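Here the complex is missing one protein chain, while the rest keep their positions.
By letter and in written order, the chains are A and B; residue numbering begins at 1 in each of them.
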Amino acid sequence: MKQELTCIRCPMGCQLTVEISGDSVTVSGNTCPRGADYGKKEVTAPTRIVTSSVKVRGGELPLVSVKTASDIPKDKIFDVMAEIRRCYTDAPVYVGDILIADAAGTGCAIVATRNVERVNS
Amino acid sequence: MKQHKIVIIGGGPAGLAAALGAKAHGIDDVLILERDERLGGILNQCIHNGFGLHTFKEELTGPEYAQRYIDRVLAAGIPYQLRTTVAEITPNREILCVNAEEGAVTIKADAVILAMGCRERPRGALGLPGFRPAGVYTAGTAQRLMNIDGYMVGREAVILGSGDIGLIMARRMTLEGAKVRAVAELMPYSGGLKRNIVQCLDDFGIPLKLSHTVTKIHGKERVTGVTLSQVCADRKPIPGTEEYYSCDTLLLSCGLLPENELSKSASVELDPVTGGAVVSDRLETSVPGIFSCGNVLHVHDLVDNVSQEAARAGEKAAEFVKNGRSSGGTAIRLKGENGVRYTVPQILYADDMDEKLTVRLRVGDVFRNKALVVCYDGKEVKRLKKRIMAPGEMEEVTLQRDSLTDDVREIIIRVEG
Partner (left out) sequence: MEQYDVIVIGAGVIGCAAARYLSRMTNSILVLEKEEDVCSGTSKANSGIVHAGFDAEPGTLKAAMNAEGCKMMPQLSQTLGFQFRQNGSLVLCFDAAQMPELQKLYDRGIANGIPQLKILTGDEVRSMEPNVSGQVVAALYAPTAGIVCPFSMTVAFAENAAANGAEFAFLEAVQEICPQDGGFTVVTDKRTLKARAVVNAAGVYADVFHNMVSAEKIHITPRRGEYVLMDREVGDLVNCTVFQLPDKLGKGVLVTPTAHGNLLVGPNAQDLDDKDNTEITAAGMEDIKARALRSVPNVPYNKTITGFAGLRAHGDQGDFVLGEPKDCPSFFDAACIESPGLTSAPAIGAYLARQIADRLGLTERQDFQAEREGFTAIAKLPPEERAKRIAERPEYGNIVCRCENISEGEIMDAIRRSPGAKSLDGIKRRVRQGMGRCQAGFCTPKTMEILARELSVPMTAVTKNRPGSEMVRCDDETA
């Protein structure tokens, strides 16, 4: 099986050709080792970082932006989003704070990506 | 009148890096003026990842990238004023700024660094036919409403323009439960980064319709749909190709324009191609002591490049303040030709230049297996092979001071192949 992909590991956007025959996966078209990794992973176990935001109570802003602490399986994106959308937190929140320890059973945490200070209103 | 050594207009990524650059090169009296309620600029609403790979060797989100610079600025004790709008800059560097606490105040600066960023091309400038209902947003406005204020702009969207913000918003709206019906792009290629096409459209099965545009906006109060048509080579719609898409939102991601109204008030010469200032290798504009960097100079793809450029602007402004003079010697003109739309800088002073200079440029079309060729007064001195070049991705060429002899007057960079 042969698959054409665009590498997204850096802005170069190399056009990759990934060939799978049995257990062996070969990648061509890459200009760096990260491209080979990406090609292999994308056809066998694609993953993504998910970014979104979580509602904040008592903060200077109504939302805090968040991300998955590491990449998660691509097919779990919407499960993780559903959990993020249900989540609330209280100000203050700081970059790196863990808001969900294990999102949708991926084992991956949801962490804050900005600071939201508390305001007294 | 207040007085400061260096005043920086804008507290986004360019302004923050410029302030740090100036401070690192020996100027303590630096002031950042920011019109928003917080530092960080547009990065605050760019909550997606992909920032900082070059600067921090890791992928950060926009707010994280901004926070790292904000933390550095705070640690360096650089003063800044928020909610402060600069109304005018004079050629002799008097800055009229306005805020609620102090009213209208004039600040005299030894050097000014312009870091105001850019704005989006609005619907009106695109001449899109149809009604003028609610629900037509530039992608950045929608991004702000969703990511900062927490409001959904609509449930079903069509996006015109495949610039990065448009692509990012396609994914963002999809993740938040909206249906993105299509992304239409006037050109036969996308204006966005490839990674964004893969991760924002392909991942969610959102069609990218190249060589298409909006030929009618439907709906009197709120958008009810749009008509998309295919365009031919001259970008005119082809009759008979109309397709109706029902939607309540039309997002526009049709280009960014450096916001140089203040530069004009200071009589700074602008480059008609970039929409930003004409600058020397020291990022100094045509007005002595006024420097420019970031998206107000030319629109960048990567914030890492903005930070790097701005840090140099800070450094050069600091040198200007210390030396009390601009670059001297003979000006060498840098120009793009034959597929190269522009270069930044546009002017080089060999006597004063750094050992190495990064020239940034954009091409005007998609080129495969061509080369960027640098010529000094018509003589080829450098040839960089490129597998692919596209208008959406900025290119760079490094020039060595050693390679420039006294007699060089013009440097041309062109596409050959």
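List of remarks:
Basically, a residue touches a chain if its C-beta (ideal position, glycine included) is under 8 Å from a C-beta of that chain, and two chains touch if they have at least 3 such contacts.
Only a predicted model underlies this, so the values are computations on that prediction, with no experimental measurement involved.
Every shown chain that the unseen chain touches in the whole complex is listed here: B.
The chain not shown here is touched by just one of B:G40, B:P63 or B:G154, and that residue is B:G154. The chain that is not drawn here is touched, among residues B:H54, B:R119, B:K382 or B:R401, by B:R119.
Note on the undisplayed chain: of the listed residues B:G26, B:P79, B:P129 or B:G329, the one touching it is B:P129. Within the complete assembly, residues 35, 83, 85, 87, 96, 98-106, 119-120, 122-125, 127, 129-135, 137-138, 140-141, 144-145, 148-155, 176-178, 215-216, 220-222, 237, 248, 261 of chain B touch the chain that is not shown.
We adopt the following convention: only the chains that are shown with their structure count from here on.
For the pair chain A and chain B, the distance between C-alpha centroids works out to 26 Å.
Per the touch definition, chain A reaches chain B in the complex via residues 5-6, 8, 10-11, 13, 48-53, 55, 61-63, 65-67, 74, 77-78, 81, 85, 95, 113-115. Interface residues of chain B facing chain A in the complex, by the touch rule stated above, are 44, 47-49, 53, 59-64, 66-67, 147-150, 175-177, 193-195, 197-199, 203, 301-302, 388, 393.
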